[in-house]
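So that we are looking at the same thing, I have put the structure below in structure tokens.
Note that this complex is displayed minus one protein chain, with the remaining chains in position.
On to chain A.
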Amino acid sequence: MSGTAELESELRARERMTLLRFITCGSVDDGKSTLIGRLLHDTGALKDDQLATLAAESARIGTQGGALDFALLVDGLAAEREQGITIDVAHRYFATATRGFIVADTPGHEQYTRNMATGASTADLAVLLVDARKGLLTQTRRHAFIVATLGVRRLVLAVNKMDLVGWDRAVFEAIEAEFRAFAGRLGVTDVTAIPLSALTGANLARPAAESPWYDGPTLLHRLETVAVVEEEDADRPLRLPVQWINRPGPDFRGIAGTIAAGRLRPGDRLRVLPSGHESRVARIVTRDGDLGEAVAGQAVTLTLADAIDVARGDLIVAPDRPAAVADQFEATVIWMGEAPLLPGRSYLMKIGTATVGAVVDRLKHRVDMDTLEPLAARRLDLNGIGLCVLHLDRAIAFDAYEENRTTGGFILIDRADNATVAAGMLRFALRRAGNIHWQAFTVDKAARAAQKRQRPAVLWFTGLSGAGKSTIANRVEALLHARGHHTYALDGDNLRHGLNRDLGFTDADRVENIRRVAEVARLMVDAGLIVLVSLISPFRADRRLARERLGEGEFLEIHVDASLDVAESRDPKGLYRKARQGLIRNFTGIDSPYEPPEAPELRIDAGARTVEETAAAVLRLLEERGVVAPE
């Protein structure tokens, strides 16, 4: 470089460089560290002072007999260097004149699944190392399986140490053929196999004279020329997770986010999910002036033509090719937590910019990492990969992971210590509703109930005044609430202060009283709630009426059975005394009959058991009837 014009032109070329992210998989034994060290060195990313440090450390703690130990470059933490292990993903950077590279370097042994999945999640391409002397190992297949699971569609099989097999073409071609067959089973067809020697640099940055029979690219040439994934994303339907609402003042309301797929132009129609509201792009605002177009990969701020409700966590999509909305999925999960995944536990799920509650309802299988075959499993341990059924506490907009990494990839977060315990990939929605466009107001009882992770029901506590109905109902409600259920208590006495204030205690008024309570309970069941009704409700016919207002299995009659003597001796409100004195008329048990239920779902002997015992009995009933999940 000399002269200002030439320099400027060189700089402009550098500024036009594209970016490739790739992952390297393999162990130190395969020569992976040497390969990365070589790439850094041959592209000038490794400077003299770093080489000097490396030489000094190689002499002190190296494993290559004093020669440069490139593994020391990659193993960044002191603990790792001294133990000779790699426990984490390391990032390396280098550039050529046309492309910048971000390398996620992952260890081949300890914690390999977690780290490899992490590195692969952002990779456009994976380089898998094989030792030419050893051929394909179980480990190679595992690595290929993991990167394919994470959606990496382009593989480079780097058949290393070719110098140690005399650059034998037959050795290389046998490994290549075996790997192509295996990759095909994983659904990966873009495979480039390269014979090379990381130690000598042959076929890394320079073509090897030793392999005249090989007419494919060098490793660096393949990395420099492979198409990057974002180039394809722009041709897909628009996906823009809403990240932040930009409101500097009353006159501006911007929607900020990173385009996950597709493109945007002012005037384009778009839809906000899950609400389904639609509008048009008004402006694409930047600090350097408005844009005429933005594409996948760009972080943008846009304004809409209409004042519709948009919030962080929403997904903006193309109306003609929208994402689906659902709350139950089948998903592949890679477990990264120290404690195992247990079905039934509740986690936080972060997908795009949305965070929702999620329960792994069922583990369908785990993958045996030796055979890559599915096995039945009840739990998933650290570094395990499994297929599970997920239930969310609200519906989200999504795409299958293989369609879009951003709108189909998620993490699970432990609610207690906030650790990231899993990475997951949505496969498909399990509820049919997820396959059709989510219309506003099509949320039904089942949807509301599923969101609350419970089956709505009415617990109808009937019995004499003073039998203990409200006390038991209160305790049951507290226990349900503590388990995270959504409840509401309707108490006969309290309702008479409001809704039923105009009613007395004549037979006709009692019937109307119960009709109103049953109607309110029915609405609450429709809202997905577990409703606890405490009402003397002395007449069988009225209770039957209430039962008939509700669906099959939604009405649970609980007879709080106390003898008149017991109830009257308790007399918590002094009503029996007043009734005996004739101050209250039509009092159940005194001058009005109580008709005990003939077939209640549960009968509680209120005189013989404590409140805790009876509340526990009610909860058992709810579990048996599938209203709530067993704890």
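Annotations
Here, a contact is a pair of C-beta atoms (placed from the backbone, for glycine too) under 8 Å apart; a residue touches a chain by one contact, two chains touch by 3 or more; residues count from 1.
Here is the rule we go by: contacts and distances are computed from a predicted model.
When the listed names "Metal ABC transporter permease", "Sulfate adenylyltransferase subunit 2", "Fatty acid desaturase" or "STAS domain-containing protein" are checked against UniProt, the chain not shown comes out as "Sulfate adenylyltransferase subunit 2".
Checked against the full complex, the one of A:G31, A:G62, A:P322 or A:G409 touching the unshown chain is A:G409. Between the chain not shown and the residues A:R99, A:H365 or A:R394, the one that touches is A:R99. Taking the complete complex into account, A:K47 is the one of A:K47, A:R133 or A:R362 that touches the chain left out. Within the complete assembly, A:A419 is the residue of A:A419, A:L523 or A:A608 that touches the hidden chain. Residue A:G297 is the one among A:G135, A:G297, A:P319 or A:P374 that touches the chain not shown. Touching residues on chain A toward the chain that is not drawn are 1, 4, 7-8, 10-11, 14-19, 47-50, 53, 57, 73-74, 76-79, 81, 87-93, 95, 99-100, 102, 114-115, 117-118, 121-122, 230-231, 234, 243-244, 246-248, 252, 254, 256-258, 263, 285-287, 293, 295, 297-299, 301, 312, 336, 348, 350-351, 353, 405-406, 409-411, 413, 417-420, 423.
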